[in-house]
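Complex shown without one protein chain; remaining protein chains in place.
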Amino acid sequence: MPQLNLVQAINDALRTEMRRDPTVLVMGEDVGVNGGVFRATENLYKEFGPDRSIDTPLSEAGIVGTAIGMALNGLKPVAEIQFDGFMAPAFDQIVSHAARIRWRSRGRFHVPIVIRAPYGGGIRGPELHSESPEAHYAHTPGLKVVIPSNPYDAKGLLIAAIRDPDPVIFFEPKRLYRAFRAEVPEEDYIVPIGKARIAREGSEVTLIAWGAMTPVALGAAEKMAAQNVSVEVIDLRTIVPLDIETVIESAKKTGRVVIVHEAPRTCGFGSELAALVNDRAFEHLKAPIVRVTGPDTVIPQARLEDYYLPDIGRCLKGIEKALNY
Amino acid sequence: MAAKTILQRERLVPFIQILDPEGMANPTDIVELGLKPHDFKAMYRWMVLARTFDERALALQRQGRLGTYAPLLGQEAAQVGSAYALKPEDWVFPSYREHAVLAMRGQSWLQLFTFWGGNEEGNRIPEGIRNFMVCVPIATQILHATGAAWAAKLKGERSCVIVYFGDGATSEGDFHEGLNFAGVFKAPVVFFCQNNQYAISVPRTRQTASETIAQKAIAYGFEGVQVDGNDVFAVYKATKEALAKARDGGGPTLIEAVTYRLTHHTTADDWTRYRPSEEVEMWKQKDPIKRLKLYLEKQGLWSEHDEAKLLEEAKAEIAQAVAQYEALPKRDVEDIFKYMYAEMPWNLKEQLQELKEYLAEHGGDLPKE
Partner (left out) sequence: MPQMTLVQAINDALRTEMRRDPTVLVMGEDVGVNGGVFRATEGLYQEFGPDRAIDTPLAESGIVGTAIGMALNGLKPVAEIQFDGFMAPAFDQIVSHAARIRWRSRGRFHVPIVIRAPYGGGIRALEHHSEAPEAYYVHTPGLKVVIPSNPYDAKGLLIAAIRDPDPVIFFEPKRLYRAFRQEVPEGDYTVPIGKASLVREGTDVTVISWGAMVRICLQAIAQLEGISVELVDLRTLAPLDIETVLSSVAKTGRAVIVQEAPRTCSLSSELTALINERLLLQLQAPVVRVTGYDTHIPYLTMEQYYLPDAGRVQKGIERALSF
């Protein structure tokens, strides 16, 4: 089985679906001739030509808005927004239209688009290139939000997203694009949307993460294992719809929950997880739910971003807080 | 060369008028339309029906029997003339004032009342009709139209798209992005601006310093045309030509139909606060329905008897729709949760259950306050 890194897995998923389904196309800034600034769409232009690997004008609302129109007229566009921070100009098209059309039309129309964007910090990017805006989309009814943490999931989730009949926001942790390789099957397969993965089984603390925080959480769990503390790591994979069963089951089992995310804390997705656990596993809780997150500031630039993003040390501190309550 | 440049600057885009306010037209222009007397009568009938619907909707809103409503009074020619040029395979992306267009494309008056009555079922476009839903956020539908047209081109279909918006919409970023994409990809789309002179209270002159809206097309690399929007024939001609060009791969066109909103923006608005009644009176003299009626009469195609009969039929048709609207069944709260996703996720199932339990505890509906 080939060993691929995460961005290669994304590329493989796109190629696989474009070969299988002639209505699938990719569109966005620099996704055609250039193959994408991260090479996620590398060679798709050569194989599928300019009508299915489309270099658009530099215009995020234009990309999402026309992708919606294409989807209404029978195509399945996978729109790329070049960086997480540039989702904001397309916000209105996403929340006021893509998220609403099935509901508004009583099912007559739907918008099977995928909006892909490189996501999160850790690559020393310039301003607005290291954002974690998942909470904005998690709060918007009508969207699905998917964030893979490894090459295998990335391919399977992206294929599932393309086949999904509803609009999917697909955030790709850019610091993992080339961080490591994993075995990725050549053929097509899906990883179902809405199913979390127990990345590591454990019994004393539940550590919930997604995206690039998953390897960090696993690193922390490894360290705790050395101290004979058994940490269960859940990789959510899909934020919306949330795999509530996996989360609650684990929380009930361990009674201690730590949530890790890059995004600012206030009203981040960690707050929703904490609220759900508090609601559904209240009597099992042996300690308050701990959130290890980015602070409520703008993410700093290169020299300070390591202090902003949760690392293994901060996860350990969070775990200890949950254990020592 | 210099002289020519100056000449061009006087009129950057053509202006089309066929029928003048007195109902006079050059016979050659009429022949070139390729329309027959029965077409003229059909156009007239739609205009009268639309106005009858409009009057009834306003009255219902004032009586508390309909929600906030956006009237079309004065824009009948712009809507009927453009929609008459469409083929069934073409797509329509409306804003929120195109009641005549939607009806001509096969949506029922009942459905329009249902929408304005605040019932989501009014947005369920029947299968087989290529209308998209009413769009409230200004200019945003322009991008969807461009995308749909672009898809038609990529799929090798000969269908076109027409998108309706007002003069205010041309100030939004989505207008720019939609026209720009369409120009770059030569999408088969007709951008139809009903310049009714006001975005609620703000006049067209405060939306853009551009002399015309139509000339904005030039910057996007395609044609712009200004037409007398109260002249149903001019509107028809411009739209038909733009659609034909789009169908033949010639790309988009921006049509500016110069018209006037003769009444409020919506029933929540009061036009007397921001414009003089003389201005409104002046535009009433250019009434699009009166203009076509004068023409038909001069051609011997229309009598007082025809007029009386049509008005009676129109009233009956709209009255029947009102009766159906008011007899609509009570809604099921499941309607709130259905259609969020193809498959209902757990949180919505739980929340629906929560609401149903609450209602059940109060005898099946909300408790009285």
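Labels for the chains are A and B, by order of writing; each one numbers its residues from 1.
FYI, contacts are C-beta pairs under 8 Å (C-beta built on N, C-alpha and C of every residue); 3 or more make two chains touch, one makes a residue touch a chain.
Nothing here was measured: the structure is a model prediction, and the numbers come from that model.
A.B. asks: Consider the whole complex, including the chain that is not shown, and state which of A:G120, A:G194 or A:G270 touches that chain.
C.D. replies: Touching the chain that is not displayed is residue A:G270.
A.B. asks: Touching the hidden chain in the complete assembly: which of A:E17, A:D92 or A:D164 does that?
C.D. replies: Answering carefully, the residue with contact to the hidden chain is A:D92.
A.B. asks: For the chain that's not shown, point to the residue among B:A199, B:V258, B:L294 or B:A314 touching it.
C.D. replies: Residue touching the chain left out of view: B:A199.
A.B. asks: Among A:R104, A:K155 or A:R200, which one is in touch with the chain left out?
C.D. replies: If we include the chain that is not displayed, A:R104 is the one touching it.
A.B. asks: Considering the whole complex rather than only what is displayed, give the residues of subunit A touching the chain that is not shown.
C.D. replies: On the subunit A side, contact with the omitted chain comes from 85, 88-89, 91-92, 95-96, 99-100, 103-104, 127-128, 135-136, 138-142, 240, 263-264, 266-272, 274-275, 277-280, 282, 285, 287-291, 296-298, 325.
A.B. asks: Provide the residue numbers of subunit B that touch the chain removed from this figure.
C.D. replies: 67-68, 96, 117-120, 136-138, 140, 168-169, 171-174, 199-202, 206-208, 268-269, 273-274, 331, 333, 335-337, 340, 347-348, 351-352, 355, 358-359, 361-362, 366-367, 369
Just so we're on the same page, only the chains that are shown with their structure count from here on.
A.B. asks: In whole angstrom, how far does the Cα centroid of subunit A sit from the Cα centroid of subunit B?
C.D. replies: Each chain's C-alpha centroid was found; their separation is 40 Å.
A.B. asks: For subunit B, which residues count as touching subunit A in their complex?
C.D. replies: Result: residues 91, 93, 120-121, 123-125, 127, 132-133, 137, 140, 142-152, 154-155, 173-174, 177-178, 180-181, 184, 338-342, 345-347 of subunit B touch subunit A.
A.B. asks: Could you list, by residue number, the parts of subunit A that touch subunit B in their complex?
C.D. replies: Contact set of subunit A toward subunit B: 25, 51, 56-57, 59, 61-62, 64-75, 92-93, 96-97, 101-110, 141-142, 144, 164-166, 194, 240-242, 244.
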